[in-house]
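With one protein chain withheld, the remaining protein chains of the complex are depicted in position.
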Amino acid sequence: MEAPTTDPPARSELSRQDIKPPRLGLQLRLEKYFSKDKFRIALDTGTIGFFLFLIIGPLVSLVGTVIFSWNGIYTSVFDDPITGNVQWQIMGTVLGRSFEIAAIATGIDLVIGLPMAFILTRYEFRGKKLLDTLVDLPMAVPTSALGFSLYLFWGSNMGISGLFGLEQGFLSPGPILITFTHVAFTYPFIVRNLKVIFQEQSKLYEDAAKTLGAPGFTVFRTVTAPLAKEGIIAGTILAFTRSLGETGATIIVAGIFETAPMYVVALKDSLNFPSAAFLSMILILVSLVALMFLRIFSRRIGFPVSKVVPKVERALSTRPVRVARNSIGMVLFIIIVLIPAMYTIPYVIEWFAVNPFTGSTNNTVLESLFAPDNKWAWLWVSTGNSLAIAGISTGICLLFGLPMAMILVKRKWGKMKELLDALIDVPLIAPTAALGFAMYLFWGPFGLNVFQPGFWLIIMVHVAMCFPYIVRPIIAIIEKTDPELESAARTLGASSLTTFRTITLPKMKPGIIAGMIMSFTRSMGETGATIVVSGLIRTVPLLIVDWVETRDLAAAGFASVLLIAFSFIVLLLLRKTMEHS
Amino acid sequence: MPRIALENVTVTRGGKRILHGFSLEIRDGEYFALVGETGAGKTTILNLINGLLAPDEGRITIAGRDVTRSPAEARDVGMVFENYALFPHYNVYKNVAYSHRVRDRDVTETRKAAREILSLVLIPNRDGALPKELSGGMQQRVALARALMCESGILLFDDPFSALDAGLRMSLRIELKNLARELGTTVVHCTNDVEEAMMVCDRLAVIRDGRIAQLGTSDEVYYRPSDLYVASFISDVNLFKCSVTRVDEEQGLYILTHKRGNEEETREFRVIAQEGAPVFNEGNDVLLCVRAEHFYINHGFRKKPNRVHGVIDEISFLGHLIRYEVKDEYGKRYRIQRFVNAKTRYLRFQKGETVTLGFHYKLGLLFACPREEELARFENV
Partner (left out) sequence: MPKIELLHVSKTFDEGKVVANDDVTLSIEDGAFVFLLGPSGCGKTTLLKLISGLETPTSGTILVGGIDLSKLNPEERSIGFVFQHFEIFPAMTVFENVAYGLVVRGYDDETIEKIAEEALRLVSLEGRMLAYPKELSTPELQKVGLARAIATRSKILFLDEPLGKLDPKIRKVFRHELRRLIKSLGLTAIQVTHDQEEAMAIGDQIIVMRQGKILQHGKPEDLYYRPGSIFVANFFGETNFLEGFVSGVGPDSCVFHLHLGGPKFEIKLQHGHQLKNHVQAIIGYRIEDVELIQTKQEEREPGEELDLEEKPRLNTVKGRVREAIFIGPMKRFIIDLENGDEIQAKHSSKFLIDIREGDEILVGFHENPMVFEYPKDIRAELSKA
């Protein structure tokens, strides 16, 4: 800054008095006008109203149904004149099974996911980007396609058992296969969460610990893990609730066994609404309790870390152990997650035109698709449905998600905001089938009677489902953005709306795009809730479920690959936008 | 035997060479300062010593033992990080006791050692407090205590005062130095503030672009800077591009002529070069460098060797110092820094006053005339 050694020239633009500020142009004037408090309040109120209608309404209606038809529920669940409390016993069994599966799957995920997250954040190596993409891959695979893929790999004679020349599937559909499916399905959630936490955590603390003499394992146990505690707990609970509520993939691999969300669907299909409401409420309550636990207690839980066992920990920090840990994490990822999740693709290629065993065209993709029942047409109709639903619901989500994100970051409403913040996550963790059922009760013929099962009700359900996927990334990016940037714009003369348009919005763009893509893929792949409210409309995931049930495996495979391909493209787009931000 | 030695160390990161063939020896028990601009490579040197970074080439020894490939946790070198890096989830005591706990030292002994060190660094009894509950100065002390628990007798400081208020810095510097001396600790202290380095160190190295520009005591670096960079890094300098008219071999006196712009007028300087300066002959171009604080300032206009004249253009008051900027008739600016105390407080000059500046013939620094690009960093030579 070589400042002028003499006074600035007399005609300095900066000190000229005759430049009068001009009249504002239309856009700036409108922005200034709408920056007034009353408009902000109106927008806030509208957004919150919409949100409450969307989320709270269905939940209230669910609880209402349970309370008002308690007598009916009591009779049918606990005291049926014919079957006694057999209904309750079944519920107990399916709930127990769901919990067991969720717990085991989450446990396995944590064990094989931790080393992977660590590898992805603390090491530099060639092909890291590729590995990173591969880890995220199962997330891009819609759940019913994933379920189908796993069924093919583990459960049919066309998968791994073919490798050993077995006639039967390696695992028959049932709890074990469900667990495997859930491991593959929640794995990317866990790794992603852990990755973000490790990335954000300053490496400085680990460096400090090393200079103080702590070997690698001790550093992890005493510094990295306790600091990442909240994130680890959050990731675990998220994975647990997702597993608990998963329907789409589970239906395909469950065989004769049922899980709790599947039972909700079954009850609804048999028109036993009171019992379905009762079970839904239990499932949602469990998720809510998990959410509360996450928000209130995770900060207070300590890690039991007082005692150090130097010999053991030093041994655990040695190179061979480290290498072993990393390779086991990697191998398990490939065997349990990656290959099974992607297995449909080779299957479809193999079975495309000819049956690889007999050489005939029996059961091939082509034959199955162009069979007289016109699956080909169904496939494209439902693809159109899926795209339209995903597009419209993402649009609605964005419309209300943007102001919602702003409210959650900027407004200083204390407790009230905390509650709102917690409610946003409800659709994220509530079992989809239960939530879908709640929304059916609220909007459907037994509630407000606004939407019949079908296109628009599916959209309402998807809006609720995708809302957190839009809001969370936007919040994350606003929170990371320095609020002083906006202060700077204000002191430079921009009204609050002008500031929003010129400073805040461009900053949020990657978050918005990421959120939109997440929401779009989520909607494309959603199965559990859609089944409940679909009526006669078919989306691609539903089609897969249908076709698996009618044993049209080749057609289901083709639909899966279509869905996977589509989701994968979207995932690539997502990564691109993330990298640009 | 040096306590710490880096021999021919090369570090490359992301295709950028940070250190190249770097060698440094630090003696046992000395307080050594590394001073240089941001990005000169100081922190890299510290990370080589504590083992957070392994060199691409070269050897590092601590007390004669080759530690080049040994990991940080095996070296036991204490480090105070720039932002302290106190473990946020541990209280003061657990932070301080950490290095003993991870080695599973006896609990009572650990407690005793921690107690002793905490009282040494003057932390009142706040064992249970979390780092975020402490003031900046207090956090700094806890970080120091934690580093002192390392038993190698080596302490590294990475700009330990940068997060503190100026006033607090001053008192902590002296405290730190006394503490290190009392404990006989070998200290390597990084900073970008020369004054801080000189205040604490026994010896210092000026680092520039991953090389040592000069290594020596404060005295040597100040009075016998190895080059123009070091001279100007340490304090404000005034430069004169001169040619040698005569050399008085007997006294070692150089008689220099400074040309003024396009004018015929010349100015004469008589200077005894600093020790270690290159030898110049008649007709050579040299660069004369006079520190701002080595100019004295007087009323009036007296034409003599080693004098320049000008008008005071700017005055800034710094308490114990006053800085003047003087502009001569050709627009060349001189920086003068005067020490002020109760005795000299009343001798003041006003803006616009014509003054004579002069310097003692033993206080001029002579350098070979550097390349133009190098000179371009300075205004009006």
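Per-chain residue numbering starts at 1, and chain names A and B are given in the order in which the chains are listed.
The criterion applied here is as follows: contacts are C-beta pairs under 8 Å (C-beta built on N, C-alpha and C of every residue); 3 or more make two chains touch, one makes a residue touch a chain.
Everything numeric in this text was worked out from a predicted model, so none of it was measured.
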**Prompt:** Which listed residue (A:55, A:120, A:197 or A:494) would be found touching the missing chain in the intact complex?
**Reply:** A:494
**Request:** Using the definition of touch stated at the top, determine which of A:158, A:477 or A:503 touches the missing chain.
**Result:** A:503
**Message:** One chain isn't shown here. Among B:122, B:174 or B:279, which residue touches it?
**Reply:** B:174
**Prompt:** In the full complex, which of B:28, B:66, B:165 or B:285 touches the chain missing from this view?
**Reply:** B:165
**Request:** Looking beyond the chains shown, say which of B:195, B:209 or B:227 touches the absent one.
**Result:** B:195
**Asked** Considering the entire assembly, which residues of chain B contact the chain that has been omitted?
**Response** 37-38, 135-137, 165-168, 170-171, 174, 192-195, 198-199, 217-219, 222, 233-236, 291, 293-294, 296, 298, 314, 316-320, 323, 325, 337, 339-344, 346-347, 358, 360, 363
**Interface with the unshown chain - residue positions in chain A** = 1-5, 7-8, 12-15, 19, 21-25, 28, 35, 482, 484-485, 487-496, 498, 502-503, 506-507
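By our rule, only the chains that are shown with their structure count from here on.
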**Message:** Show me the residue ranges of chain B that touch chain A in the complex, using the header's touch definition.
**Reply:** 50-52, 71-79, 81, 83, 85-89, 98-99, 101-104, 146-147, 149-150, 331
**Prompt:** Quick one: in the complex, what on chain A touches chain B?
**Reply:** 5, 202, 204-205, 207-216, 218-219, 222-223, 226-227, 308-310, 313
